[in-house]
Structure formats: C-alpha cells, structure tokens
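Everything on this sheet refers to the single structure shown next.
Here the complex is missing a single protein chain, while all its other protein chains stay put.
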Amino acid sequence: MVRSNGRNNDQLRTMNITTNVNKYAEGSVYIEMGDTKILCTATVDEKVPPFLKGQGKGWVTAEYSMLPRATHSRNQREANRGKLTGRTMEIQRLIGRALRSVVNLHALGERTITLDCDVIQADGGTRTTSITGSFVALCIAVNKIAQQHKLPVFPITDYLASVSVGVVGGRTLLDLNYEEDSKAKVDMNLVMTGSGQFVELQGTGEESPFSRQELDSLLQIGEQGIRDIITYQQEVLGPIALLIGSGTVGKGV
Amino acid sequence: MVRSNGRNNDQLRTMNITTNVNKYAEGSVYIEMGDTKILCTATVDEKVPPFLKGQGKGWVTAEYSMLPRATHSRNQREANRGKLTGRTMEIQRLIGRALRSVVNLHALGERTITLDCDVIQADGGTRTTSITGSFVALCIAVNKIAQQHKLPVFPITDYLASVSVGVVGGRTLLDLNYEEDSKAKVDMNLVMTGSGQFVELQGTGEESPFSRQELDSLLQIGEQGIRDIITYQQEVLGPIALLIGSGTVGKGV
Amino acid sequence: MVRSNGRNNDQLRTMNITTNVNKYAEGSVYIEMGDTKILCTATVDEKVPPFLKGQGKGWVTAEYSMLPRATHSRNQREANRGKLTGRTMEIQRLIGRALRSVVNLHALGERTITLDCDVIQADGGTRTTSITGSFVALCIAVNKIAQQHKLPVFPITDYLASVSVGVVGGRTLLDLNYEEDSKAKVDMNLVMTGSGQFVELQGTGEESPFSRQELDSLLQIGEQGIRDIITYQQEVLGPIALLIGSGTVGKGV
Amino acid sequence: MVRSNGRNNDQLRTMNITTNVNKYAEGSVYIEMGDTKILCTATVDEKVPPFLKGQGKGWVTAEYSMLPRATHSRNQREANRGKLTGRTMEIQRLIGRALRSVVNLHALGERTITLDCDVIQADGGTRTTSITGSFVALCIAVNKIAQQHKLPVFPITDYLASVSVGVVGGRTLLDLNYEEDSKAKVDMNLVMTGSGQFVELQGTGEESPFSRQELDSLLQIGEQGIRDIITYQQEVLGPIALLIGSGTVGKGV
Amino acid sequence: MVRSNGRNNDQLRTMNITTNVNKYAEGSVYIEMGDTKILCTATVDEKVPPFLKGQGKGWVTAEYSMLPRATHSRNQREANRGKLTGRTMEIQRLIGRALRSVVNLHALGERTITLDCDVIQADGGTRTTSITGSFVALCIAVNKIAQQHKLPVFPITDYLASVSVGVVGGRTLLDLNYEEDSKAKVDMNLVMTGSGQFVELQGTGEESPFSRQELDSLLQIGEQGIRDIITYQQEVLGPIALLIGSGTVGKGV
Partner (left out) sequence: MVRSNGRNNDQLRTMNITTNVNKYAEGSVYIEMGDTKILCTATVDEKVPPFLKGQGKGWVTAEYSMLPRATHSRNQREANRGKLTGRTMEIQRLIGRALRSVVNLHALGERTITLDCDVIQADGGTRTTSITGSFVALCIAVNKIAQQHKLPVFPITDYLASVSVGVVGGRTLLDLNYEEDSKAKVDMNLVMTGSGQFVELQGTGEESPFSRQELDSLLQIGEQGIRDIITYQQEVLGPIALLIGSGTVGKGV
C-alpha cells in the first residue's frame, strides 16, 4: 500500500531550504517540507529579558504564527482576536525550548535571538518544520555575531532537527502531511540532536491510546528521519556546519 | 542515597483523595499528592460547544488555575493580567485531551462536562495530579448523569492516571516534588490507561538531552507509578469503579 | 417562625476559622461561615506601590475571586473573560479599604500586604466573610513581620469584622445565607471595629426602599453580630490578640 | 466658621438643570452642581438584554465616564487603558440600581433605557449628581415612550435624588466639593425617594471610623438636602412631575 | 436649488467658538459648527514621550472620542469594547499630525500638549471641526506656557484650520452636514495654513471615482472656506493672534 503522495512509510517529503531570503534579518531561511512552507527569521538584540539581566548569559526565544490563508479555510488573525490561541503558545514555547537545548547561553553573551516562524502555507508538520528551519536561521545569525564579536567558543553545541511520526491505518509513518495527520490514531513529535539524543518527545493518542510496542516503532522511524534532515542541514549550512559543537573559539566563517 | 523526603526512587508521595467536597458540583474531589493540593470539580452542562452541535455526541474539557499564593512567592492572577499564560493553556489543553481519550463521547450524549482544576497549594506535579484527580471527579459526575438519564452504555471506557518521572542527579525518580523538579535534567509526564497504554508522553530535556536508555528507565518507573495510582482511584471510586469499561447499560450506581 | 436553617433572627451561622493552612503564605486562614467557605492568604512584600514610594509608609490591599463552581451554576473564570467584573472590583476595593482603616501604615513601614480571598464555596455573605477572615490572616502576617523586624508599635490599631443584615419577609435577620439574601427587600453590609464604630455601611433597597426605622433595627442587630464575631476572632488569634491596639513596641509573639 | 465657598453647613451648592440639550437623545439633561457639570442622556432601545428576554418587563441601566480633563490633572481614557476602572464600574452599577428602584419595569414593557452620565467637569459629588440628573433625563424619556405607546401605568413610581454628606474638621457638611471631600474623615452618599425612604446608603470612614451619633447627624442633614433637590427636580420637570407615582394610565404629557 | 439648511454651496454653517470653558485645562474651547458640537481641551505636561527624551524638543498629540449619544442611535463606548475603532485611531492621528505641522517643537521645549476632542453632538465634519477648535485651544495653552517660561520664540508658526468639501447631487458643497455627507459621491477633508498651503488633503470617492476637474472645484471652494474660518479664529484669539508666526520672543500676552 502506497501513501497518497507516493512516499514510502519511512520517507520524508521533498525538503528545500533557501537561506538569506530577507535583507534585514541577521539570519533567515525559507523552508519547504512538501507543501508546508515557512519563513524563519532570526533577529539579534544586544540585550536580554529582565529576568536574565546581569547574569552574563543570553537568551533564545521563538514566535510562531500562521498567515490567515495558510490553511484550507481562512483563520482569523490572532491580532484581531486580541490574544494568542493556546495552540500557538504551546508551539512557540516548544520551539524556543528546543533551540535553547543546543545553545551555550553563556558563550552567547548578553544577547537575545528571536526566531520568527511565519507559516506561509500549512500542510502538516508546521511545528517540526519550524524547529528544523529555525535551527538553520539561528546558526547563520550566531555566525554573524561570532564574526563581529569573536565569542569565547561557538555557542551552538550540537545539531537539532525535528520531525513528526504517527500511526495511520495501522501503519507507522514518517513526516505526516495534513491529510495523514487528520487520520492518525497516534501523533508524535520528536526533537533530536546530531548525537542522536532526545530533546523533546511528545506523543498523543487522543483517538486511541498506544502500546509500548507502537512507541518503539515510532521512535525507530523518527530517529532515521532526523538523521536524514540533519544531513541536509549540514549541506545547507556549508562551512558554518563545521563550527557547531567544535569547541574552538567562535570567530565565525 | 535517600530523597529529601525519605522516599525511594520509585515511591509515590502520600496520596489522598476526598470526594464530594463541594455541595453544588456534579462531581468534586480534593486531591493531595504530598504538599500539592488541588480542588477538582466537574460541571455538567446539557449542551455542547457550537462546533459539535447536532452530532449526537458530548464534550469533555478542562480549565486549570493556580491560586495566587499556591507557590513560594505570590503570582499575579491571570484575571488581572487579562489573559492566560502559555503554561496554563498548555496544561488545560493537556488535561482535556487526556480525559477525552477514555470517554465515549457518543454514549455521553449532547452534554459538556467541564473539569475545573484549581491548585490550592503547589509542590510539583500539578498537571499530573490534576489529571489523576479530575478523572475521579469526572467518573462521579458521569455516574450522576447515568443515574438520571440511563445512558446506552457507561461512557468511561478505561481508567486514567498521570504521574511525572525525571532524572535528578543521575537517578531516575518517580513523582518529583518542586525541589526535585527544579534540579531535574530530564522531566517527563506520563498519562496512561488502566490497560497500560499511553495516552500522552511528554519528555523534555532542556537542561540536557537524554538517551534512549534513559527514556526506557523513565517509562518503566512511570508505568509502575501509574498502576499504584489507579489501584487507589479504584478504592476511592468504590462501586462506580465496576462500571468503567464494563460495556453494560449506563444506569449508574 | 423559624429561619430555614433553624437559626434565630439575630443568630450567626456556625463560624469556623482554621489558621496557617498554607505552607508558603505569611498569614493564612480558612474561614467557614455556614456553607460559605473562603481561603484568605496574606502575602508580605518588602516594597510599596509606585504612588507611595519614599513616604515611609506601607500599604494593605486585597484581591477577591470565586472559583468557577463556588456557586449553584458554574461561572466563567474572569481570566477567560479577560477582565474583572464590576462586582469583583467593588468587593476587593471594599476589603482593602476596610482593612486599611485599622492599620497604622506608618508603623508598618515600606511594605505591602496583599490579602487574597478565594471563595471555595459561596452561600451568601462572601464579602463580609472575606473581611472577617482576612483580618485574622493580616494579624498573623503582621505578627510575623514584627517578630523579624521589631516595629515601632504593633501596626494593627483595632479589631475589625463584618457581617450582613437584611429585611426578609418583614423580619430583620442577621448573617443572611444565599436563599435569604435572594429574597431580601433590603440588604446591608456592616464593617465595624472592636470599639464599636463604623468603618463601612452599605445598605441597598433595590427591591423596595427602606425607612429610617428599619435602618435602626438593622444597625442594632448587626452591631450585636459584629461583637460575637470579634469575640471568636480573639479566641482564634490567641496571644496575638493582646498586641492589637496595645500601643507597645511591635516585637510580635 | 464658614465653608470655603461661603455656604452654610447644610446648604447645597448652586444647582442648575437644563433639559433637552441633545437633539438625538430621547431624554437629556445638563446638570451643574457648583462646578461639577455632567451631561446625562437617556437612550430608549426597543429590546431587553438576553437575561430578561420574554419576561414582559424592561430594564434601566447606566454608564458613567469622566472626560480626560474633567479633573485637575488629566486622566488617561479608559478606552485607551482597554478596560474600565473599578471606580467607574462601582459608580455605574450604583446609578443603574438606584434608578431601577423607582421604575415599574413591568409597566415599562420590553424596553431598555440606558442613562449615559458623562462628567464634563468634576468638583466632588459626581456620582450623586449623576443620579439626580439621570432621574430627570429618565422621566423625560419615559414620558416620550408614554406619549407614543400609552403604557398601562406611568412607570416612574417615585422621585429620586442623591447627595453626599461628610464630616470635615469636626463639622457635618452637606454636598461636599472636591476640596472638602479630600479632607473628609467620613464620606457618605445617600440616595432617597420622594417619600423620604432610603434606596442606598454608603458610608465610609477610611480615615477614621465613625460613631452612631455621627451617623445620625449625617442622615439628618442629608435628608433635608434630598428634599431640596427633589423640589427643584419637580420644578424642572413641570407637567411630567404630576405623572410620577400617580398610578394613572401612562399617556404622557 | 438650495441646501436643506438654506445655505449657499460655498457657505459655512454657523460657527461659534467659546474659549476657557473648563476651569482646569491650560486651554479649552467649545466649538459649534452648525449642530456639530465639540469640547477641545489642551493639557500641558512638563515631559515628553520616551521616543523624544533628551532631544530638547516637545510633542503635540490628540485624542478623539464621541460621547455615546452624540449620534442618531447610541454607539457603544470604546472603553467597553476594550479598544479604539479604526475610525477613531485614524482621526486622532490626523488631528495630531495636522497640529504639529504648525508648531516649532524645538521652541516648545521638552513638553507635551495633549488635545482632547470630545464630540458632544455630531452632525458631520467632526474631524475637521476638531482640528479647527483644537488649534485655538492649543494657542491658548501655548500662550500660558509662554507667559510662565518665556520661550525663545512663540512656537506656533502659522494658522491652521480644516473643512470638508464634497460633491452631492452634482453640486460642489462646502462644510457638509451629516445628511449631505451621507449622500456625497466624493468626500474630501482639507487642512490648510494661514499662508494658504496644504497640510493634509484626503479625498475619497468610494461611491464613485472623481475627475481631475472635480478635484479642482473642490479645492477652490475649500480654500475659500478655510480663509473664512481662519478670520474667525483670529477674532476669537484676540491679542494671541498677533503672536502666531511673529518670530519674536515668546513671552505670551
């Protein structure tokens, strides 16, 4: 049995990352994962939030938003509702938390990097794709800081990528699109590092609970997907890739 | 090495559930998990939200809040800030989603049950304790509906409980209190059913990523904790416990 | 003719005050007045609001909230509405104003004490019960400050209690429960000191205006109720009671 | 000793009411009480709020607002703050409640009358002056309804006026201006009917509690002030005055 | 053919400006343009907004609001909606921008002048009338500053007035009232200086686009109207009028 889009169960959608798409942002990436298309910009601010003042360390945070017509039917803008939905808050907290797990905040110094993930078109996996794309935008922005300020060490300590996995019609699938996601009995998002460790693991069986055996299958297929994504990130980052986790003085390339 | 509160690594805190603590609510529970104390009330409303109208099925949802002085230092009320924090939204979405996983919404009929989880005192694990307590309040409220309306089948399909596990100072611990939680390198919340399946699995390694082996240890210790909690829930529920997942006509007891 | 709950016209409901019910708050009280149950916590903050800065005096303020299912039918949370109702604002302004009338703010020093009154269950008289309970929580918190800082004089200058009175079915009643309150033609809240003076007097005759003679009867029955409440407060406060209005150096007990 | 503005202790400020000052409103009044100047408009809407639908009775409600420069220093607009202050809510609830006490809502039919009290200039007593002025605007609007619809009985059942009294420097004063009000040890607002009964009585002794004897003096001086105001209202209302409480068919004049 | 109110096509409505109508404001004006009636107050604040701090120059800004019953049917207060409408924001941005065009902000020094335009009654042209009236209130307030502080030069550099013009039923009309405005095919607001130059020009042809020839006619009739208004402003301002644009030391009159 073949997936509606002709993919194998353990196959990613066509992935494409274009860098430096915005002339103002310190780092920017346009990432396409099949029909899911997201603009990720990284903004560097030479100060930190109040709760970190005077501690000699930096901060990385994220905001997430969907354009109103990123989806089948138009969504009301959150600016018009006057507040963020719970879904948006949950996603942007996840992105920020995930990125911070691979940043040496002391090496970053008293700076804040804000990742804006704006979904231009959504077809499943917008939160995982935001993490994958933001990581690249973050590396580009951090490299720019390193070039200008020469940091004690390059502050990105490992690679980071994210992908969704799920159980649909009895099959364990990698990188679900919207149609598959809406039929999934189990939906799981994985965030992992280049060294193969877990940063976040969020599995939900609202339609039906899942067994330990299903969990193991999901983790196996997801780990492979993460490795494939990280290989592509390295290619896109080029020379910057060598700085990540290198432990040498952060001068940038 | 012993935990600050004298517990073994795989030991729950002292758990206490008092039922029917509110004279108005259809179901109510006061749950204490060590020094974490939460009031859970279940309100039955004979209508459903707009998106479910006319589909012959019901809805279960939850709201979560901390009293301002539930914590070491006082928190500003969300009513004064004019909006919910991301943390609150994330937690109440989780509670609702988890409870719905063990409710047959068609058998419930066109009714909404709202679980209010108000944290009187917080000492770690407020979201997991909310789920454990809410499940009991929900069963009591559903039994009341069944007594009055005779449902086609008792709508609760399985037990549900939740607990946290974590890695602290190299040890894998069950049911972390606030002090342990704030030192944890990995923090994981489990929601599981009486039949030992996963409903939610949320693991975060912000301080440091975690390996597959650590994940396996966390799951093992957590599964045991869930079983212990469910045994206590059955005791508290008494005759109602027999109706859960029984598949017989829902007349209540 | 006997009141629905068997009380005489001038009889208080069963009153119960439990102190130190919260392990974090500087002062805390759980007060039950019949079926009205309120948690009052006092939080001490070593700074004052902007409008008082540098004046060498302190501040006492209050917040009031009802849990959603404190009442017969569930109320929407004010945090979800995004703002406080007029009723809540009116009540919390009253509580703060009343408490400040018996506090020597100069003796308190540049500190703010916030009284949180969270109604766990409501059966009439929640604002008056909040004042009565908050006063006790305030005394406990102030005593704690005095123990640590030795104040020039103990800052509580007199006792303070509050009770409702009303005209129901032609009878003048003390301490109305919800059922009586909803049938009252006149509803009056009294806040008085240990020396028998008025701090607040709020009478409303929305159903029907009331005469000077009715006013006099209401005041008489209310004054007696206040005296009974203050006697009980003294008992609950124990040795702290002796410090109130003593005029001696505030060292605490 | 003479008051700063040359008045006797029991003397009202110069009062002036101009009717029909707005060409759109069903009733409108510009009331000046010394330097306190308020525009009161009454709007008739041929429907009732949701909670009254289908009960065959009407509703009277009020809104209160101060222009930003009604006071010594400019106040931020509540529209810019995004919400009403507690003070505003408290005042507009009071105005509505007071007016409803002299309206036969069944005779009014399923209509809502909204009284807008906009303070053009404030010099003490804005809430009491709003009630006094709104009552006149309300009578004019109700007369217009009666002219058009012939009501079963004229729905205004009695006169209504309001005034403040206070204790300032040991003297009991009527109708305090801002300067007196800011020095008052006791501040009391009275709302009374033409038949000399109380509708609202709100006394506050934040600066210092007050005795029963002081209360009696305040009531005596206030009752006289109310009588003087109602005499002036009757003059202003002219023929409409005769309809109030007349019990005859409401045809208007 | 004659206009409904008997005016010629190029004739202003009856204009009346009363100065110093508020006892607190540094400048105040009550302006009537036919049945459009607006209270304009100018408040002087001895500080500037954050974005101007330390630049040695001042700021002029405006706020605009309609009383709820300024119009045929009652409008909900923006304070109750919790936010300003787009229309209000657009108008108050226009008023502030227009006034600043004739103020030498450096000569004003580090002060903010806020013009509050509160529409008491609306009959078309409220934004243009607000500008015309605010300019006079601004001059009075600036003169008061000059009297007290002796400014390097009088900071008002030219006269400023505003009027609407439109095409209604094929005729080009000056100063439209509400009835005319609601039938206009083209609606244009002009803001011009005493030297006959344009400050703002806003023409809209929502009902139907307009030609260059129509534009020329509208400008011609509008320029004449502006001249007439400025002549009246000079008369109202009396001796202050001589200071405007005089370039002499600002001592006030």
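Letters A, B, C, D and E name the chains as they come in the text, with residue numbers starting at 1 for each one.
Throughout what follows, contacts are C-beta pairs under 8 Å (C-beta built on N, C-alpha and C of every residue); 3 or more make two chains touch, one makes a residue touch a chain.
Predicted model, so just to flag it, every value in this text is computed and none were measured.
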Missing chain: touched chains present in the view: A, E
Residue of A:Met15, A:Leu39, A:Val60 or A:Val167 in touch with the missing chain, whole complex considered: A:Leu39
Omitted-chain contact residue, chosen from A:Asn5, A:Asn22 or A:Gln234: A:Asn22
Contacting the left-out chain in the complete assembly, out of A:Asn9, A:Thr71 or A:Gln234: A:Thr71
Missing-chain contacts mapped onto chain A: 22-25, 28, 35, 39, 41, 43, 45, 63, 65, 67-74, 77-84, 88, 114, 116, 118, 120-121
Missing-partner contacts on chain E, residue numbers: 83-87, 89-90, 92-93, 97, 100-101, 158, 188, 192-193, 195, 197-212, 215, 219
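Everything that follows uses one rule, which is that only the chains that are shown with their structure count from here on.
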Neighbouring chains common to chain C and chain E, by label: D
Any chain that touches chain D and chain C: none
Greatest separation from chain E - chain, by CA centre: B
Most distant chain from chain D, judged by the mean position of its C-alpha atoms: A
Centre distance in Å when chain A and chain D are each reduced to the mean of their C-alpha atoms: 61
Chain D and chain E, separation of their C-alpha mean positions in angstrom: 34
Junction residues of chain E, two or more chains touched: 82-83
Chain-level touch network, classified as line, ring, star, complete or other: line
Pairs of chains satisfying the touch condition: A-B, B-C, C-D, D-E
